[in-house]
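So, chain A:
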Amino acid sequence: MKFERFGLGLLKGMTVTLRNLLRHPTVNQFPEQRLNISRRTRGNELVWSRERCTGCGTCAKTCPQGAIVIETSVNMTDNKYEVDKYQVDTGYCIQCGLCVEACPYDALFMGYAFERAQYRRGDLVQSDDALLESPERPASGYYHPDVASKLPRQTLLVDKIVEKRK
Partner candidate 1 sequence: MTQVYAVKDLAARLEERFPGSLEESDGDSLVVRAGSLLAVMAYLKDTVGLEFDYLNYITAVDYYSYFEVVYQLTSLTHNHTVVVKTRCQGRNNPSVPSVTGLWGGADFQEREIYDLMGIGFKGHPNLKRIFLWEGFPGHPLRKDFVP
Partner candidate 2 sequence: MTTTEMMTLKTEPFVLNFGPVHPSTHGVYRMRATLDGEVILDIEPVVGYLHRGIEKLAEERTFSGFIPLTDRLDYISPMSNNLAYCLAVEKLAGIKIPERGEYLRVIMAELQRLANHCVAVGSFLNDCGAYYTPFMYTFREREKIVDLFDMVCGQRLTYNYMRIGGVSQDIPEEFLPALKKLVKQLARFIEEYERLLKQNEILLARTKGVGILSRETAINCGISGPVARASGVAWDLRKADSYSVYDRFQFDIPVGEAGDSYDRYRVRIEEMRQSLRIIEQAMKDVPGGPVRAELPHLIRPPRGEAYGHLEAPKGELGFYIVSDGSIAPYRCHIRPTSLINLSALREMVKGWKVADLIAIFGSIDITMGEVDR
């Protein structure tokens, strides 16, 4: 160990820490201050629309984890599938979004909310009507530009947000 620059290097370093002391901390008090998340966020649940879904099962085939279970019965009168059961095990789901991408009829959305922890593993399995879109289960704009444009714009740290500190 040699003081090549007689300790000046150390003092220069200290000026940097001092300058950061006087700078505004880049921090956000989460529960009170909520920043807008990305419009294409892949929340940990799926949002399914019953009218658009034709029961083709492409989403179930492409899911790498096999988290989607779909049971359909043939409706002879107007010659199409009736979706009896559509069940997603969000415990298995790794939120990769391949199902939303693969759905030919845009019937599937990723969830926009991310606070979806449950107390029991059984509650992770959501099926049929629990999957429909609703105010507290908004759909994210992932692979749906029209839904994305309606969501609030993401707040970026690059824009130097200066928020009120509690």
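Picked so that all candidates are chains of the complex that A comes from, given by their letters.
Just so it is clear, contacts are C-beta pairs under 8 Å (C-beta built on N, C-alpha and C of every residue); 3 or more make two chains touch, one makes a residue touch a chain; residues count from 1.
Everything numeric here is computed off the predicted structure, so don't read it as measured data.
Chain A shares a touch in this complex with candidate 2, selected from 1 or 2.
Touching candidate 2 in their complex are the following residues of chain A: 1-5, 7-10, 12-13, 15-17, 20, 26, 37-42, 58, 62, 64, 94-98, 101-102, 110, 140, 142-143, 148, 153-154, 156-159.
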